[in-house]
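Omission of a single protein chain aside, the complex is shown with its protein chains in their original locations.
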Amino acid sequence: MAELLSGLREAAGPFLFDYTIQPALKIALVMAVVLGLIAYLTLAERKILGFLQVRTGPNRVGPWGVLQPIADVAKLLVKEDSIPDRAVRWAFVLAPCLVVGPALVIFAVVPFGPSSATTGGANWFITDVNVGLLFVIAMATISVYGIILGGWSSNSKFSLLGGLRSAAQMISYEVPQGFSLVVPLLMAGTMSLNGIVMSQLEQGRWFAFGFFPFGFLAFFVYFVAGVAESNRNPFDLPEAESELVAGFHTEYSGMRFALFFLGEYANMIVVSAIGVTLFLGGWSRPFPNVEVLSFLDLGFLPVGLAGLVWFTLKLVVFLFTFIWFRGTFPRYRFDQLMDLGWKWLIPTSLIAVVGTGLAKILFG
Amino acid sequence: MTSTKRFLDRIMLLDLFAGLGITFKYIFKKKVTVQYPEERMEPSHRFRGMFRLDEDRCIKCTLCARDCPIDIIYIDWHQEVNPETEKKEKLLDRFDIDLQRCMFCGLCEEACPTNPKSIWLTTKTYELASYERWENLYIDMAELQEWKVRPEYTDREIEK
Partner (left out) sequence: MTDIETTAPQPSETLLGVEEMELNFGPQHPATHGVLRLKVKLDGERIVDCYPIIGYLHRGTEKLFELHPFFQNVPHTDRMDYVAAATNNLAYVGAVEKLIGIIVPPRARYIRTILAELQRISSHLLWLATHAIDIGAMTPFFYTFREREHVLDLFEDYCGARLTLNCMRPGGQPFDLPVGWTEKCAEFIESFPENIAEYEGLLTNNRIWKKRTVGVGVLDPDVALDYGVTGPMLRGSGIDWDLRKARPYEAYSEVEFDVPVFFNCDTYDRYLVRMEEMRQSVRILRQCLDQLPDGPIMAKKPRVLKAPKEGEVYYGVEGPKGEIGFYIIGDGSPNPYRCRVRPPSFLNLQVLPEMIRGDLLADLIAVIGTTDIVLGEVDR
């Protein structure tokens, strides 16, 4: 593998390889894995929800329902693509793309494993922008446009209500999310995501447990805001079936609906990935500074792969918690949702920020 | 509950964790799903499924037709002298049931005076769906007697 790549590098010339071919290969690999992960996340959700509800999930299409996502995609692809009569066509077509695109783009900066400094080989991420955190926040905000456009362009009362509600919810939960993201920034001193992971390794503890209790508060606020950002239970009023008949994506069918659906799950995975990177140590092992547990380093695997394994495990725990919440809690009413965001999460995140700042000054 | 305890309860979200705990332990419990059609649930002994007519027991009293709440049983009979026994007996011409409207209430079975009953609903058949529209909507006498009774239930036991 390594010889193939270096041979290709010599053939194409180092500049072309480093800046065009290698990123393209990495993007293709990451996209393939992420899209597969999103599809199988739908199956995992249905199975786990089933298990929580004392029933088995899908198990007809393939053993344990493994072929279910493929069957779903096939069904959605052959469905009739209908656009409402007086819908605004360009907005109707553009809306799903605006929801999915930015969510996928964020994966460009997420560090799945260590950089070449640690592995001595390739970087285990696509790129490391030194304002990575700002990039993440910016991309997350663009999906709000997709939802507003989707709801408005459908030319239906229910969709409009759902779209507006969802937009208001997402905007108002971005404030506490942003504040809570400042806390790891303060603790690490850098905005680059890889740098944040490295500083967690250097400091020897995950930021969720740093400067207790402020790191934990920030983690908690980030998690709750993340659930609200991806429109999941208990904050899923905009798409609640029993209230508004699926809200802003009522009028979508076929592959466009599939894109919205995919966008929601992609959002879930992105929120989890960023949360893992910033608060739970990214690709590092638990208790990085405890020598006794160094077997957790998984020394039998190459360093990059070990990092990826830990990253995936933490991601899975996050995603399981999302699904667990969906299976347990009732839904907040819209005004209570906004109350929670503005009156409770923002002060909590502010306390976390101020506390971390003070602690940093006092204790370095 | 003192107010500090209640305050801590609210802050530490204990009520939410209790709910999460309840759902979590169900992941490891036995699931109640019955994998139909490989496994089926067995109907009870008195289950009112599709019915069956046993013409040899029927005395053609038409009580079942009279008692049906929606009048879906159609009976025609005539009297004839049986050449072998030289006695008058009733013969059944038509015994049709309109299955579009039957609600399987069991009143016809209750009305039947023979013992064992001539019309009885406990064939334990409830899968009456068919692929064509004209099947299984209007059952005539011949079909009623050969209704798909599961072989182990061809005779109903009398309840004491």
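Note that the chains take the letters A and B in the order they are written out, and that residue 1 is the start of every chain.
In this section, a contact is a pair of C-beta atoms (placed from the backbone, for glycine too) under 8 Å apart; a residue touches a chain by one contact, two chains touch by 3 or more.
None of these values were measured; they are calculated from a predicted model.
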{"item": "Residue of A:275, A:327 or A:355 touching the missing chain in the full complex", "value": "A:327"}
{"item": "Candidates B:61, B:92 or B:105 - the one touching the absent chain", "value": "B:105"}
{"item": "Touch residues of chain B, complete complex, unshown partner", "value": "10, 13, 15-16, 18-19, 22-23, 32, 43-48, 67-69, 103-107, 110, 121-122, 159"}
{"item": "Touch list for chain A against the chain that is not drawn", "value": "49, 52-55, 157, 233-234, 236-237, 240-243, 245, 326-336"}
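Keep this in mind: only the chains that are shown with their structure count from here on.
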{"item": "Length of the line joining the C-alpha centres of chain A and chain B, rounded to whole Å", "value": "52"}
{"item": "Partner chain A, residues of chain B touching it in the complex", "value": "16, 19-20, 22-24, 26-27, 29, 31-33, 35"}
{"item": "Footprint of chain B on chain A - complex, ascending", "value": "48, 50-56, 59, 324-325, 327-329"}
